[in-house]
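Below you'll find the structure I mean.
With one protein chain withheld, the remaining protein chains of the complex are depicted in position.
== chain A ==
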Amino acid sequence: MYKLTKKDWEISENEVTSKELFDNRRTFLKLGAASVIASGSIMEALAKEKMPIKNLKFTEDPNPNNLILNTYEQITSHNNFYEFTTNQRKVKDMAHTLNTKNWTIKVDGLVEKPMTLDFDDLLKKFALEERIYRFRCVEGWSMVVPWIGFELSKLIKYLKPLSSAKYIRFETLYDEQMFPDQKNKVFNAIDYPYVEGLRMDEAMNELTLMAVGLYGSSMPKQNGAPIRLIVPWKYGFKSIKSIAKISFTDKEPLNTWQKENPKEYGFYANVNPKVDHPRWSQARERVLGKFFKQNTLMFNGYEKQVAHLYKGMDLTKDF
C-alpha cells in the first residue's frame, strides 16, 4: 500500500496559516505593535535582539526537533569568508564591498542547455521555505540557523543535467574589486575562486538547500549573499557562498580545501564525531555563544535522512 508520509520539517495542513491572514499580517503586526509600543519593553527587547526586517515570503519551519536558534547577531558576526579575511570577527565589517546587484549564475557542463540564471528570476521561480538546520564547522564551532531557500533538487530538475552528469560543481564569484583577498597573489589565504562539489545523489537529497536568506530576510553579505549552498550534514566549508557558477561533470570536483590540504580535508567532509581531524578531535563542538561544549552527532544529526548515501563506504578513508 502506498502511504503518504510527511517529512520531518513539514507541517500539517491545519497548522498552515490561511492566505488572507498571511496577507494581512502587516496590518495585524502593526496593530499589535501599536498596542504594545506604549509599554516599550517589547520594542526594546526586539532592538536588543537586532532582528532584521523580514522581506522574504516563505513557509515557516515548525522546528519539530525544538532546536535552539542562535541569535541573528551571532550568525552574522562570526563568519568564515576568506575572500575578505581569515578573521571571523572582521568579515561583517568588510563585506560591504560585495555587490549583489544584477547577480547571475552561469550554468555549464553536462547539461541540456548551458545558460545564465538571473538571481531575481530564481526567487520568482521557486517557492521559498524556512529550514532550521544545525550548522557545524570543521573548526569545531557550531550554530543553529533558520535558513530561507529552496531545495537544490528543484533547481537541478529545472536545469536538466544529462544522465552522464555524476557531480555538481560550484564556484564562488571571482572579482578582485569586491573580494580583497583575491587581489593578494602571493600571500592569499587560499586559491580562488572557491570551489565546492557534491555527488549528484547528495545534491538531490531533500535536505540540500540553496539558501537566499536567514531569519526571514535576504542573505547578509558576510553569510554569502545573495545565494549559497547549505548541506547540513557536512562541515560548513561544503556550504559554498556567493555562488556565481554551477557546472555538471562526470568527474569528482577538486574542492578548495581538499586542494589546499588533502590530508586534512576530503571531498565528502561529512560531520563525523568518530573521525578526527589530524589536529583536533571532532567528537564535540562549541555552540556559538556557549562556554562549554556539546557532543557532535553523526552526520550532524541527519543520519536518518542521509546515512543511506554512504552505505558500504569507509568514511575514515572517504572523509
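List of remarks:
Please note the rule applied: a residue touches a chain if its C-beta (ideal position, glycine included) is under 8 Å from a C-beta of that chain, and two chains touch if they have at least 3 such contacts; residues count from 1.
In the analysis below, contacts and distances are computed from a predicted model.
Per its UniProt entry, the chain excluded from the display bears the name "Ferric reductase", taken from "KipI family sensor histidine kinase inhibitor", "Alpha-ketoacid dehydrogenase subunit beta", "Flagellar basal body rod protein FlgB" or "Ferric reductase".
When the missing chain is restored to the complex, the residue among A:116, A:164, A:177 or A:281 that touches it is A:281.
Considering A:64, A:114, A:262 or A:289, the position touching the chain not shown turns out to be A:289 (whole complex). The chain omitted from view is touched by exactly one of A:58, A:82, A:150 or A:319, namely A:82. In the full complex, chain A makes contact with the omitted chain through residues 74, 77-78, 82, 86, 88-89, 139-141, 181, 184, 187-190, 260, 276, 278-281, 286, 288-293.
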